[in-house]
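Complex shown without one protein chain; remaining protein chains in place.
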Amino acid sequence: MSPAMEGSTHASPALRLHRQLAEIWGTGPGLQRLAAVNHSVIGLRFMVTAFAFFAIGGVLGMLTRVQLATPQARFMDVETYNQVFTMHGSMMLFLFAIPMLEGIAVYLTPKMLGTRDFAFPRLTAYGYWCYLFGGAILTAALVAGVAPDGGWFMYTPLSSKVFTPGINADIWLLGVTFVEISALTLAVEIIVSVLTMRAPGMSLDRMPIFGWYMLVTALMMVVAFPPLILGSILLETERAFGLPFFDPTRGGDPLLWQHLFWLFGHPDVYIIFLPMAGLLSTMIPVFAGTPLVGYRAVVVAIIGLAFVSFGIWVHHMFTVGIPHLALAFFSAGSAIVAVPTAVQLFAWLATLAQGRPRWNVPMLYIFGFFSTFVIGGLTGVMLAMVPFDWQAHDTYFVVAHFHYVVGGALAFPMLAALYYWLPLLTGRKAVHGLSIPAFWLIFVGFNMTFFLMHLVGLLGMPRRIYTYSAIENWTWLNLLSSVGGFVMTIGFALVVIDLIAQLRFGRRVRRDPWDAATLEWAMPIPPTAYAFASLPSIEARADRIAAGALAPSLARGEGYLGFARNGWQETLGVNMTTGAPEQLIVLARQTYLPLWTALSTGAAVLSMLFHFYLGALAMALVTAGLFVLAGQSAGLARDYGPMPVGRGVSLAPHTESADPPAWWALIFALVADGTLFTSLVFGLLYLWISAPNWPPAGRPETHLLPALTSVAALVVAAIGARGALRSVAAGRPPERWIALAALGLIAAIAGIVVLIGNVVPRPNVHALGATAAAVLAFVALHAAIGLLFLLSNLLRRRSGLVSALRRVDFRLSRLWIDYTTITGALAIGLVLALPALVDILGMRA
Amino acid sequence: MLGLGFCIWASALVVAYVLHSVGCTFAWPTGALRLSLTLAILAHLALLAGLWGAYARARSGPELGQTGSFLRWVVVWTLIAAFVTTAFTLLPALFLTTCT
Partner (left out) sequence: MSTLDPAGPAAKSIAHLWWVMLAGAVALYALVMILFALVMMRPGWGGMVSPARWIVLGGLCLPGIILTPLVAHALMTGEELLPGRAANPMRIEAEAQQWKWTFRYPALEGAETVGVLHLPAGVPVDIVVTSRDVIHAFWIPRLAGKIDAVPGHTNVLRVQAAAPGRYQGLCNQFCGMGHSAMHFDVIVHPAAEFSASLAGSDEAAAAPQ
């Protein structure tokens, strides 16, 4: 990890600074590595783990190609085949694609934005452990032969208890949800970090374009994942406790699952594509030798893309029987989504056209990207046309299409980025002997495998069949596809060998081998744990920086925070828009807490899996306790007031700031939570309007008294939270107000439990009762979490972590309880309106 | 602000989709369903056009300087893009058979 400083005139001050900072930021040796929270360490772990799952998923893909190479093959039986293709899809999407982009985001974003780490290092580590344990559960199931076997989109009723009685589907629902916790925590973290933690002077218009891509991607994740998490929770509840959310015989609807799944599933494609497009937008200008063309147009395009990608989920459902008029909305939307994509493609072409492009290995993969992604986009527009989709849907044409899209959007840019950033990771210059044949093997193999699938799909071959009879022209097309698959695999194997060779034999290089223009190269390579010895001041667009030339002055500590103080991990918080420095952020040090918390979360998941519900509840409480405990070691124990941060600027620490990162984190967490709540309410209304077997036999009853009491109790809690905040601000003890808020929350929980107990029809009898109970349980859960907030407030006040200046804890509690009160009133109002809704159904056609 | 235009597009899509399924479920007359859809979409288009005009005329405050004009440019173009998207995705459907 020692930066190569020898032989330069600035060696001694830079070296002294390096030693001081490395002491503070570094991860310890041996087992202490498990306590790592540093973004470079965790980011690398994410990428390596994701690559391992990519290898496993790739092997599974190869197994399907072996099975399908010849008609009536006996290589695998149908049960194995169903597990293999399900796990191939699930692993590639949930354990490779998303975590890979998260790893890249964690590793690169802080460096590119000129800051020392992400806002919540412990949360990054927790996210990683959740991902690793969730992935381990799924992999263990695969080894044990009880892997999920219902296809990666788990359509119910096939995935319901009746038709999949084993543990397979539970493993998918729980394992994937576990992994998604990490996706959500990271998304919130990325948003907050991009918005508030950049190099001073980096206003929004000076942000490197990758920052925009990551910001938009993370915002998409915050809204896209909750519908799937909700769907998974509902389906698991149906499987475990018999609540019929998706059971058509009891007023549920399997199509509700499809809506929830694809409301996540479609944006997910763009969540994968956008970060990779961000990498392309970073690399292409470097190789063209000129800044990215159309920066503003690209920003508009990615905002448009982000939104429109949410409005086209129904194009996965063109054959479920939705009226043509409604399909037309989504068909036209799926067509117009090509426009922002085309804007980006032509911005890249124009960038290359303006400069003097040089050929090298990353550029070769960028060529691979252009070729594959354009084909995937064109077949995407074809499938967006409703009548064509009626023929091609769920055939190998679709399989070909999405492999071209994901291969183009993810695999080729990922490999380009790998070769481009490898010197940053290793501090060694690339040698390209093996890289070029590896590229051609992958490129030719990829096209051979997947291009032919278009044809076999048009010839009528449906996806997910484990074997076929020797008819028509399927046989030779499948055989060639399989051969292509092996060529591609050999190519990937060469890439791995190439990587090892480069790690072993690459020539050492001090910094910036590419003449790059972004800040991640303005540091000695490989990067140190603290990334920047001092933070740069940004005066122009931050993707036009002479990074190599800037690095020595930053290493000498000539930027902001070029010193060590109090053993603190310090970095700067800036104004969201202007990038003016506003607060001194002191980050949490390394700790085993994320590991323990993830282990207890994992124990809760495993208990659920084995129907040990008391254990699951206990472990969930332990997890909650650990989160409260984590709060005990965050923040500063006294008021400091403004402190010098270098270059003549003084700033107060984040604990005394009006808008510390934690405040924004809660806001975006509530956006995610609000999306989940909205999805749940839409689910109820969706069932009401289109599920079979409605209305239920008994008319639902209203219990006005507990309902109104609960709402009133929530309002009391909100008043209590306000009083507590006012007391703290005025320097008075807030305990009484906290007690009032807690009493309100407890009373609300009691009232809601009574309401759930009186839901008619019973939750296990009809989906009306089940969804009503779910909406109410949502509120009760939030009130319970509100109690945890209050508990944390009390404990932190005892430890002296709260003062009149450092009062953000109480603002967080107030925000949470306000949110609980509003969703609670809406939820209870909806439950009260159910009898009327059921009466309206009588007017149906 | 950056997401405003497309939030209105999203609202237009949701309103149109919900109106359509409610209308089909409760067997509204075809003419009434078509008319209500048209009005809902046109209302969203009018809102987008109004905002577009307002933002195109507005001057950003001097305190934000370059950043302000950058943001204003982006907002105006997201509004335009959202307007075109709303028209392109929702209007053609109005000519189709309503409930099959």
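Order of writing sets the chain letters: A and B. Residues in each chain are counted from 1.
Rule of thumb we're sticking to: a residue touches a chain if its C-beta (ideal position, glycine included) is under 8 Å from a C-beta of that chain, and two chains touch if they have at least 3 such contacts.
What you see is a predicted model; the values in this text were computed from it and never measured.
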{"item": "Missing chain: touched chains present in the view", "value": "A, B"}
{"item": "Residue, one of A:V386, A:V399, A:A555 or A:V716, that touches the chain absent here", "value": "A:V386"}
{"item": "Residue among A:S12, A:T249 or A:S633 that touches the chain left out of view", "value": "A:T249"}
{"item": "Touching the absent chain when the full complex is considered, from A:G166, A:G641, A:P692 or A:P733", "value": "A:P692"}
{"item": "Listed residues A:A240, A:I436 or A:L459, member touching the removed chain", "value": "A:L459"}
{"item": "Contact set of chain B toward the excluded chain (per top definition)", "value": "88, 92-93, 95-97, 100"}
{"item": "Positions on chain A where the hidden chain makes contact", "value": "78-79, 82, 150-151, 155, 157-158, 162-163, 248-249, 253-255, 293-294, 297, 301, 319-321, 324, 327-328, 331-332, 335-336, 338-340, 342-347, 349-357, 359, 363, 367, 370-371, 374-375, 378-379, 381-382, 385-395, 458-468, 471-472, 691-693"}
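Criterion: only the chains that are shown with their structure count from here on.
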{"item": "CA centroid of chain A to CA centroid of chain B, Å", "value": "28"}
{"item": "Parts of chain A lying in touch with chain B, wherever the complex brings them together", "value": "203-206, 296-297, 299-300, 303-304, 306-308, 310-311, 323-326, 328-330, 332-333, 336, 340, 577-578, 689-690, 843-845"}
{"item": "Chain B residues touching chain A - in the complex, by the definition given at the top", "value": "2-3, 6-7, 9-10, 13, 16-17, 20-22, 24-27, 64, 66-67, 70-71, 73-74, 77-78, 81-82, 84-85, 88-90, 92-94, 96-100"}
